[in-house]
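Removed: one protein chain of the complex. Kept in place: all other protein chains.
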Amino acid sequence: MLTFSEINNYPMSLRKKLSPIRIKNNLFKRDVGAAPGTLKHIGEKKLDKVSIEIHDYDHEHLDIKKVESIEECKPYVDTVNPTWVQVKGLHDIAYLKQLWDEFNFHPLIQEDILTTTQRPKIEDYGEQIFIVLKMLTIEEGKLIQEQVSVVFTDKFIFSFQESDRKIFLPIKERLAINNTRMRKGGPDYMAYALMDIIIDYYFGVLEDINNEIEIIEEELWTGKDENALGAIHKIRRQLLHFRKSIWPLRDSINSLIRDDSLLVKDETKLFLRDVSDHTIQIVDNLDNNREMVSSLHDMYQTNISNKMNEVMKVLTIIATIFIPLTFIAGIYGMNFEYMPELSWQYSYPIIWIAMIIITIGMLIYFKRKNWM
Amino acid sequence: MLTFSEINNYPMSLRKKLSPIRIKNNLFKRDVGAAPGTLKHIGEKKLDKVSIEIHDYDHEHLDIKKVESIEECKPYVDTVNPTWVQVKGLHDIAYLKQLWDEFNFHPLIQEDILTTTQRPKIEDYGEQIFIVLKMLTIEEGKLIQEQVSVVFTDKFIFSFQESDRKIFLPIKERLAINNTRMRKGGPDYMAYALMDIIIDYYFGVLEDINNEIEIIEEELWTGKDENALGAIHKIRRQLLHFRKSIWPLRDSINSLIRDDSLLVKDETKLFLRDVSDHTIQIVDNLDNNREMVSSLHDMYQTNISNKMNEVMKVLTIIATIFIPLTFIAGIYGMNFEYMPELSWQYSYPIIWIAMIIITIGMLIYFKRKNWM
Amino acid sequence: MLTFSEINNYPMSLRKKLSPIRIKNNLFKRDVGAAPGTLKHIGEKKLDKVSIEIHDYDHEHLDIKKVESIEECKPYVDTVNPTWVQVKGLHDIAYLKQLWDEFNFHPLIQEDILTTTQRPKIEDYGEQIFIVLKMLTIEEGKLIQEQVSVVFTDKFIFSFQESDRKIFLPIKERLAINNTRMRKGGPDYMAYALMDIIIDYYFGVLEDINNEIEIIEEELWTGKDENALGAIHKIRRQLLHFRKSIWPLRDSINSLIRDDSLLVKDETKLFLRDVSDHTIQIVDNLDNNREMVSSLHDMYQTNISNKMNEVMKVLTIIATIFIPLTFIAGIYGMNFEYMPELSWQYSYPIIWIAMIIITIGMLIYFKRKNWM
Amino acid sequence: MLTFSEINNYPMSLRKKLSPIRIKNNLFKRDVGAAPGTLKHIGEKKLDKVSIEIHDYDHEHLDIKKVESIEECKPYVDTVNPTWVQVKGLHDIAYLKQLWDEFNFHPLIQEDILTTTQRPKIEDYGEQIFIVLKMLTIEEGKLIQEQVSVVFTDKFIFSFQESDRKIFLPIKERLAINNTRMRKGGPDYMAYALMDIIIDYYFGVLEDINNEIEIIEEELWTGKDENALGAIHKIRRQLLHFRKSIWPLRDSINSLIRDDSLLVKDETKLFLRDVSDHTIQIVDNLDNNREMVSSLHDMYQTNISNKMNEVMKVLTIIATIFIPLTFIAGIYGMNFEYMPELSWQYSYPIIWIAMIIITIGMLIYFKRKNWM
Partner (left out) sequence: MLTFSEINNYPMSLRKKLSPIRIKNNLFKRDVGAAPGTLKHIGEKKLDKVSIEIHDYDHEHLDIKKVESIEECKPYVDTVNPTWVQVKGLHDIAYLKQLWDEFNFHPLIQEDILTTTQRPKIEDYGEQIFIVLKMLTIEEGKLIQEQVSVVFTDKFIFSFQESDRKIFLPIKERLAINNTRMRKGGPDYMAYALMDIIIDYYFGVLEDINNEIEIIEEELWTGKDENALGAIHKIRRQLLHFRKSIWPLRDSINSLIRDDSLLVKDETKLFLRDVSDHTIQIVDNLDNNREMVSSLHDMYQTNISNKMNEVMKVLTIIATIFIPLTFIAGIYGMNFEYMPELSWQYSYPIIWIAMIIITIGMLIYFKRKNWM
């Protein structure tokens, strides 16, 4: 059994592996009472420069361009063709502000994109629909989270992400093919595609967590459970965090399907229903995992009790056998002058025989009690 | 008491019996960002060849035919008579794709049929209703799961299953009789019949789980609880898994009953209400079982505590009696020159009498404390 | 403290008292895939012969007759007066089938009457309303359950029960009086009366369970808790079972009140609201009892811990006092040639004094620690 | 530590204080199957004689009169002025029945007033609104409950209570003042006032419970927790009971506010919303208290574990130090003829030094382990 204090002496590399994702405290820091339009980036700075990439497409044509200035951006977006503007990096607030004002983003949308501690949500601002998603992946055993925001109208769709992680690579590959449903679809279909890919990442994370649970279970069964407590606690944290990232999405997607927003076409709604379905499936699995982890903790506790029981039994058996024997030896170690047994010739072997009988009797008793 | 490490040394055959169904991890593996129409079979390959069997029937006639090519299939399906097409095996995607396109299956239906990790659901695609069910049986003490998908329109009904398990044999037997309600009914009634049979299987599984719970209970009462912890954990897993397979069905069926789909006739809705009722009954029983298992775990824990208590009592009784006696013997084993008792004539018997009195006193004390 | 293994050695008569009602496993056995109209009695056979008793009444007249053949039955039922047909025994399926077909019972109603493992429910079949109830009583300390089914139209009401237990005797007594509300009321009022009486039985069972809980509580307070664990587990089972029997009724009655069935008159609805109220009251009490039982289990657990603590304290006190003393005695039992104390004259009394001082010191320490 | 068996030996006066309110078992006893109109008082008899007091008022006049016969009562009630008839005592059923029939009380209202085990509820009988409330106070440390029923129409309001406790004294004082809102209001406002006062009593009880929780918390922090377990269990019971008395009121009041009963004026609804608000506030506090109590129980459990730990540590320290020393002493107590150490001159002091070194080493080890 490894105690906590020993865990603490582990090499730091191992400790890090055990420590789950944490909500960085400063992430909550807002300026108390700041006006709702006040823009301030809340979160870790993950990228130095804001990069903008434009995909202007219809079913036959596809223009991809990295733009430097916002002026370059405008002509593409203004066409009737759907345009996907992929923005990476959230730190150059002045630059972003200029971009957003150009396309009439609501001040609350602007604030929410910058606040990377949002819970996932879908909000209908009439002419714009705003989506906040939390991308989750596991990199080097750590749960990485990144906020992805999506804003779309009937003409264009903007995606914002914190780092330059290539999350949407598969989308770009599919977009490269002519006459696909994606190329024929509008910004609403693209929004669906972006949501779908984020949810697909969740399945990967879910699988990793499932694997870890199975490893812990194996450890508990085989009694090699020194790290089990830490691992259980870590997974509990991860499940809580995971759940927080996906739970609110469920209602949001359903309200998007139910509502009569002109921005979402009926054929896209069928696909959104599919996304909603995946969301529920993941939440179900998370809930099951939670119960599993709870059951594992019970097993671990019982494990400790069983071990304690075993220790106590060994102590009891040894003490119960030898304490009476030592007492008998003590008796004949007394120095009374008048102890007739001391001078009898066969006292010594008789005592030995008596002791052996007592011992055997005890052992039989313990066997019967199932203690051995 | 058997510890976990000992459980681990059990023969493998026994271990296997203890290990419950697991969600195969690779089942979650999807291609991240694949287009929604991209068809890929997700799940274990259970059958080599896709087999198709057609049942074309009205209240007087019944045609049963195994078909090889899809062309053979079409004329039967196109008749006004209801036609049940039973498809076994999901691996020959190209072949299935051809079949599905022939009958205008929605791309999302196609994807869902192949993804055997779906949660059960009923979806209305306007001209088609799509049902995903999870068949559960217990074979050789293991919980076996198989996804059964059903698609029906007003003219035909398709059923898809992973293996060639003869799940629907009773349906075929009933279908063989003329003028029954099944023969007079349309695809919606057939869909009900298929759902009903799957739910009937659940009752069998429920019964097996009930039996296992009673066995554990018996073991706990009789104190032969070496395997109880493992068995409790196993049943917990099975209950979680079972619940996941049936819980979503409840709402789905009710929404099918409430909705105004033209594909489901009013007289069939009465029968669907009956299925819904069975579903709720099973969920109720699962929830009760869960509480029972939780109560059993409490009993097991208390069992351990009681055993520990008993061990401690034996130790305490033995130690409390003999430690003072040994001390007395030790006193008179001292080698002081001036110890008057040593030379008294009746010291030795007096000491013995004193010791016996102490022992009896202790025993009375323990009896009073109810420790013996 | 009584361990489980000891409980097992209890005389069988006592064990039986402890063992709560069980869901007989074979009760779930259905023919997988049987057609919905297939009639099969599911449950224990409790009565050999089906007996039918007819009560034809209006506010002035009352005809009671035991009938043998179904033909005898018909003329009474066909009158405009409300007629209550009380059927006891469910085994002669052919006979019952004939009866049911005569009065156009829906096939699903027929199946449900025979399946005595139904959950309670109220179903509206348009021209018939079908009610399933679970009668509960305690006989010789065991929870007895019996399914009571009621079918009523605007003209007649049928009640079906498994055994010939005289459940409805009070109804008959009230029915014997002219011009009562019952005699003036229609089949809907009679249905209410039957439901009301079943619920009245629940209060009796609830009271018995309350009594048992108080007895356990008393036992825990007085420390005579040898049987407490078994009793707690038994009550938990009973509460789960009880709850399953009444919980679904709540929604069913409310939907009957809300719905616009022509079969239930408005004045009867007021009375149904009263039944609904009783149902909720019972469910509330059951939930409170559940929490009470849970709290009792906690107390029991704490009781065990406290007892263990006490055992440990006795051991520790005895060991802590005598082990050092024995050591001192051991010192002067050593056989070194040069031990000056051995030959001092007052060594022996000094040692005794030292030992007594040590003992007193220890006792004061334990007193301070509140261990004695 | 005080064990349960010791608690049992407490003087009876103290025990009583510890034992919480109990649902008197006979309170549930109903006549199974009694007709809904059958009147029977269910509950303890708290008052011998029924007393009736009439308050006939408008904004300028107030008539208060104790009446003996029901005839005296009628003229006051029949006026257009609102009249409050306060009835105390529920045992003279014949007398009450006469009163109720005079004013056309629905039979179910009559039955419910007499059944003092009702859950609180508000029921709309069209021309009458019927309210059941549970008054709670703490008298001499015991939770006292009394059922208060209120029936009002547009002209009069009746209140019924079990005992002659002066619950409504503050109402009478306010009623004595001319031109207040109460004097201007109708029976609906008076009904609000009666409800409001009952809820005000709840705040007092809540405060008492809060105080008890703080006392227990203090006891747990200071380690004087001998009575904590009993007190925790008592409060749990009280909270359950309290919650049952107020929980159903929440929905009832809200439905009264929402419904379009002509008997409740719009301006009264604002006040009812206030009552509803208080109800929710109390339920919130009860739920928080429940969690607090649960947390206290956890603390208590941990307290026991910590104490056990301490006991074990003392035992271990003493045993670990002295058992090896005793062994060494035992070695040199052996009587072998050839033991060279025995005759060495400095053996004895060397042994002493060795023993002291061992002891110091052990103590350092324990210090490091933080056991001392």
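All chains are identified by letter, namely A, B, C and D, in their written order; residue positions are counted from 1 within each chain.
The criterion applied here is as follows: a contact is a pair of C-beta atoms (placed from the backbone, for glycine too) under 8 Å apart; a residue touches a chain by one contact, two chains touch by 3 or more.
Bear in mind the structure is a predicted one, so any value in this text is a computation, not a measurement.
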Contacts of the hidden chain among displayed chains: A, D
Option touching the unshown chain, where D:C73, D:I157, D:L315 or D:M355 are the choices: D:L315
Candidate in contact with the missing chain, chosen from D:Y95, D:Y201 or D:W247: D:Y201
Touch residues of chain D, complete complex, unshown partner: 168-171, 173-174, 180-182, 193, 196-197, 200-201, 203-204, 206-207, 210-211, 214, 220-223, 225, 270-271, 273-274, 277, 280-281, 284-285, 288, 291-292, 295, 298-299, 301-303, 305-310, 312-313, 315-316, 319-320, 323-324, 326-327, 330-331, 333-339, 369-371
Chain not shown, touching residues in chain A: 1, 3-5, 7-8, 22-23, 25, 28-37, 106, 108, 112, 117-119, 121, 123, 125, 229-230, 233, 236-237, 240-241, 244, 248, 297, 300-301, 304-305, 307-308, 310-312, 314-315, 318-319, 322-323, 325-326, 329-330, 332-335, 339, 341-348, 351
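We adopt the following convention: only the chains that are shown with their structure count from here on.
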Touch graph components, with chain B removed from consideration: A | C, D
Rigid-body rotation angle, chain D and chain B, from Cα fit (steps of 5°): 145
Shared interface numbering between chain B and chain A [over half = same, under half = different]: different
Chain A and chain C, separation of their C-alpha mean positions in angstrom: 42
Distance from the mean Cα position of chain C to that of chain B, given in whole angstrom: 26
Where chain D touches two or more other chains, by residue: 333
Graph class of chain-chain contacts, one of line, ring, star, complete, other: line
Chain-to-chain touches, reported pairwise for every pair that qualifies: A-B, B-C, C-D
